[in-house]
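What you see is the complex with one protein chain gone and the rest in place.
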Amino acid sequence: MTFFIEVVLSGLMAGVMYSLVALGFVLIFKASGIFNFAQGVMALFAALTLVGFMEKFGMPVWLAIAGTIGVMIALAWLIERLMLRHLVNQEPIILFMATIGLAYVLEGAGDILWGSDVKLLDIGIPQGASDWMLDTFDIYVEKLEVFAAVTAAILVVFLAVFFQKTRIGRALRAVADDHQAALSVGISLHTIWVIVWSVAGIVALVAGIMWGSKSGVQFSLSLIALKALPVLILGGFTSVPGAIIGGMIIGVGEKVAEVYLGPFVGGAIENWFAYMLALAFLLFRPQGLFGERIIERV
Amino acid sequence: MKIRSLTKTIVAALFAVPLLSGIASAYELTIPSFDYRTGPYAPNGIPFANGYGDYMNMLNARDGGINGTKLKLTPCETAYNTKRGVECYESIKNEGESGAIAIQPLSTGITYQLIPKASIDEIPIFSMGYGRTSAANGKVFPWVFNFPATYWSQATVFVKYIAEKEGGMDKLKGKKIALVYHNSAYGKEPIRTLESAAAKYGFEFMALPVDHPGQEQKATWLQIRKERPDWVLMWGWGVMNQVAIKEASSIRYPMDHFIGVWWSGSENDVLPAGDGADGYLSGAFHQPGDNFPAHDDIKKHVYDAGKGLGDRDRIGEVLYNRGLVAAMWTAEAIRKAMEIHGTNKVTGKHVRDGFEALDVDEARLKELGLPGFTIPVKITCENHEGPGQVALQQWDAKAKKWSLVSGFYEPLRDITGPLIAEDSAQYAAENNVTPRSCN
Amino acid sequence: MIYRETGQFKTNYSDDQALFPIAQDRYVILAVLFITFVLVPVFINEYWLNAILLPFLIYALAALGLNILTGYCGQLSLGTGGFMAVGAFSIYKLMVAVPELGFIPLVIISGLITAAVGTLFGLPSLRIKGFYLAVATLAAQFFLIWLFNKVGWFFNYNATGMITSPPMTLFGVMITGPEGVPAAKYLLVASFVAVFALFAKNIARGRIGRNWMAIRDMDIAAELIGVRPLLAKLSAFAVSSFYIGMAGALYFSVWLGSAEPTEAFDINQSFLVLFMIIIGGLGSVLGSLLGAAFLVMMPILLKNILVGGFGTNSALAAHIEIMTVGALIIIFLIVEPHGLARLWRIVKEKLRLWPFPY
Partner (left out) sequence: MNDKNIDDVILAVDNISLSFGVMKVLDSISFDIKRGEIRSIIGPNGAGKSSMLNVINGFYHPQQGSITFKGETRQQMAPYVAASHGIARTFQNIALFKGMSTLDNIMTGRNLKMKTNLFLQALHIGPARTEELENREVAERIIDFLDIQAIRKKPVGKLPYGLQKRVELGRALAAEPELLLLDEPMAGMNSEEKEDMSRFIIDVNTEFGTTIALIEHDMSVVMDLSDRVLVLDYGLQLADGLPHEVRANQDVIDAYLGIPHE
């Protein structure tokens, strides 16, 4: 029994780790209808920059983080300037492709700037198993992931407030619906895009920090994007809470499947199982768990 | 307009290629180096490529090459990707007057891809301890060499080591040994061997695959927590290693009962786990560290001249030394080839004979400035695996260094032998190769 | 260059519906065919074959397939790698089991098997649209790869799951394995591409092609004028997978000669082929070819310029290369979202008016 609890718990935790990446996708899709494939690489790039600032320039953590946030905002501005601006009103698939191109550029840039070695990222986040849980309940809980879960919670609250309460937030929601509406709120589309990409960049930084401290910062970090996609379709491309709930469902689903089903079919079913699970959900709700309903009319 | 410039560039490409294979003034030996300094496995590819290249450059700087014939190190970025490997191979194989001398594919995928080609293009493949295990059978694979030991030998050596710690082969009965493996051709290599070993010695064997890239292994390690195997072996690669070692220490798995393949035993793999990794074991066939005369020569002749490929302070890392030992054996094979064929203008064809007659004993190692650096190697016509012996190294987290903690173990040939025969036979059958005789 | 359609009057519809209504186009095509099937085979060498021509042609075939699904029928798919794997493992099993059938039939059978699998995984498309479908097709990608990696039967229970293509001959000439004759390999694959490009063109301009495009442009309206979404979408999945399956079969048996599922058919394959059709031009047969050519040759070209030309070290070169490819993708999308095919058309339009640019 404790083992099952353990599996479910770690599933939830892992799920939240995925959600952190999925959140970035959601933000950008919500506000600009762009499926930003570069989100994973952005996480890598952010983490690389952070480590770089700390190692190469010996900055203290807080300064390095501040610096990285600055870099991510600058990046957002560049992306809007050089890319999005010229692709307004293009088909979604074209924008999607553009972001893949962007992913390539960031990947190369990150490697050239900071090198391709594995880099340790330690900004004092607690790590390893929680001894207390292990000794008292014999349940294995990774401190880092608890920390990540808390961070995610805070992040979501922050975003919720941001979207509901602030003027910019409302503007972002408006853009999601249509661009005219956004303008009517009195904020130019370009500004909005810069803002939303910056926010996504910061979310990417958070994800990068979590995954980076988990496995060291290296290229593979960018591949977590693939783990976030099923979360995304499950939760719906446009829903922040969806990203979290979806993450948890996927996390628990794939872990339970791997542990209880895996041994009988040779294991390593996590990856496709996550997608199959998401697919199964889609067949009942084609717009995802929390996505806006699609109404067809002529 | 764009179309026109595009066609221009394409045309340019057409001519760029022939131009590449430039005209060498003096006879040089083209030494291809298939490195991967990009992509998910770059952290492992870089030190190996540095070690390989630095040693070759050192030979050039110190002795003006081999017997006075310059070595032309020709790197090609594969990104650990078979398709790029094909392009590299095709662009390098006829490079220079000598053509590619010997290929170190450094990727299971590329090795398998090149094995059939080697005999046609007459370029020996030196897949040092990786690639197709059954290539150890020189009768079926005359052009492929995978000494000093294959994955299968290594797996059996681990079994022997475990038995020793448990107090004898008979003690293996009833023990539980788990294998955490990279879910790919490479990772699957040891399974069959371990299964037959399990059958023979009556220990329980469980295999737990981890998908590429392997950042998320909770499920795997929860199962290990549940099953509580007495020993855990790992055939990992890239980020998978770091995460696995971390998870293991998190669940308080005794590190000295956790043994990685020699691709899971570099500084990269253990550092992220910090002190938790202390006592972790891995296979090895050469010494870590940079305290050998050869290393000093490299520093003196290459790094002091500012020609070093990597950072000076990373010389002597495990994977660096692995690149270095690969370079050393290749160079020795070339030397042998020159000796056999009595010419310095050797080509791949000659070097194959060099490999097959290779005999680097301790005395020779001393001359090479690598005393006790690795195990003596002697290759014969039918045995391309050489000694097949493997040692174990252990990580000391305090001192942050690896050190060999065992002698070289003889593999369980009664297990590996039949498997190699069977697998090479299957290859011979599917590709209608008639094994050559070695008498 | 004289390129006019003035004075070329069509007296009946069959002329007008000819593949290349304009005489000059026909000459161009004849020239291309001549170069492809006469000149190249004479001058071909192994580098050109293995590094450029084979990958170009094989990816072109795959791109044709994906373009049918995504470009013509508007169903975004990221399962290409998985479907190529189906083709590859099909032909491996067939080559070992029934080589006597002959190579070309084996390739086609592999395509058909893939078509069946593709149709199966196409079923969700009836309910799921857009990016949701795209991500759903990833389920196919990951599941298929896992399957081929796990189930021993597919790789004849060898130790590693790595498959190696046994040597086979066609008309007495070796076309697979290391002893394959370059010209023969090339001609075989080139013919496949030429023939099936023609077929694709024919299907695209006929009833079925129009129904696909109708579904793509406005599925509801299409349904209301009697196009059955089920048939249209599934037929698109089937035909598309058929092409991709054959591409996969050739990719493994003729080009690589050996493959392991987790590496040779991973998700990047799916993306690469998608790039090709978008760079080349969605809903364009020519575009599929141009896109494949572009994305196969561009990295090699960059590499040759950087490493060969400027002697950049291979790592830095690789980084610059990937950045440049990424940047080029973006620039292309900005300059001409409709791809190379459209650029070509624009050039033609210009030439038509030349020398009077108004």
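Letters A, B and C mark the chains in the order given here, with residues in each chain numbered from 1 onward.
As a working rule, a contact is a pair of C-beta atoms (placed from the backbone, for glycine too) under 8 Å apart; a residue touches a chain by one contact, two chains touch by 3 or more.
All values reported here derive from a predicted model rather than from experimental measurement.
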item	value
Contact partner of the left-out chain, one of C:I208, C:I244 or C:L333	C:I208
Interface with the unshown chain - residue positions in chain C	13-14, 17, 199, 202-203, 206-208, 210-211, 213-214, 216-218, 220-228, 235, 239, 283
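Methods note: only the chains that are shown with their structure count from here on.
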item	value
Centre-to-centre distance between chain C and chain A (centres being mean Cα positions), rounded to whole Å	32
Distance between the centres, which are taken as Cα means, of chain B and chain A, whole angstrom	36
Chain C residues counted as touching two or more neighbouring chains	149, 315, 319, 322
Chain A, residues touching no fewer than two other chains	111, 116, 266, 268, 271
Footprint of chain B on chain A - complex, ascending	3, 6-7, 10-11, 13-14, 17, 111, 116-118, 120, 127-129, 134, 140, 142, 211, 214-216, 218-221, 223-224, 227, 254-255, 258-259, 262-263, 266-268, 270-271
Chain A contact footprint on chain C (complex, rising order)	70, 76, 124, 127-132, 135-136, 138-139, 142-143, 146, 149-150, 220-221, 224, 267, 271, 274-275, 278, 282, 315-316, 319-323, 325-330, 333-334, 337
Interfacial residue positions of chain B with respect to chain A in the complex	37-40, 42-43, 46, 183, 207-211, 213-216, 218-220, 222-223, 225-226, 238-239, 242-243, 246, 249-252, 268, 271-272, 276
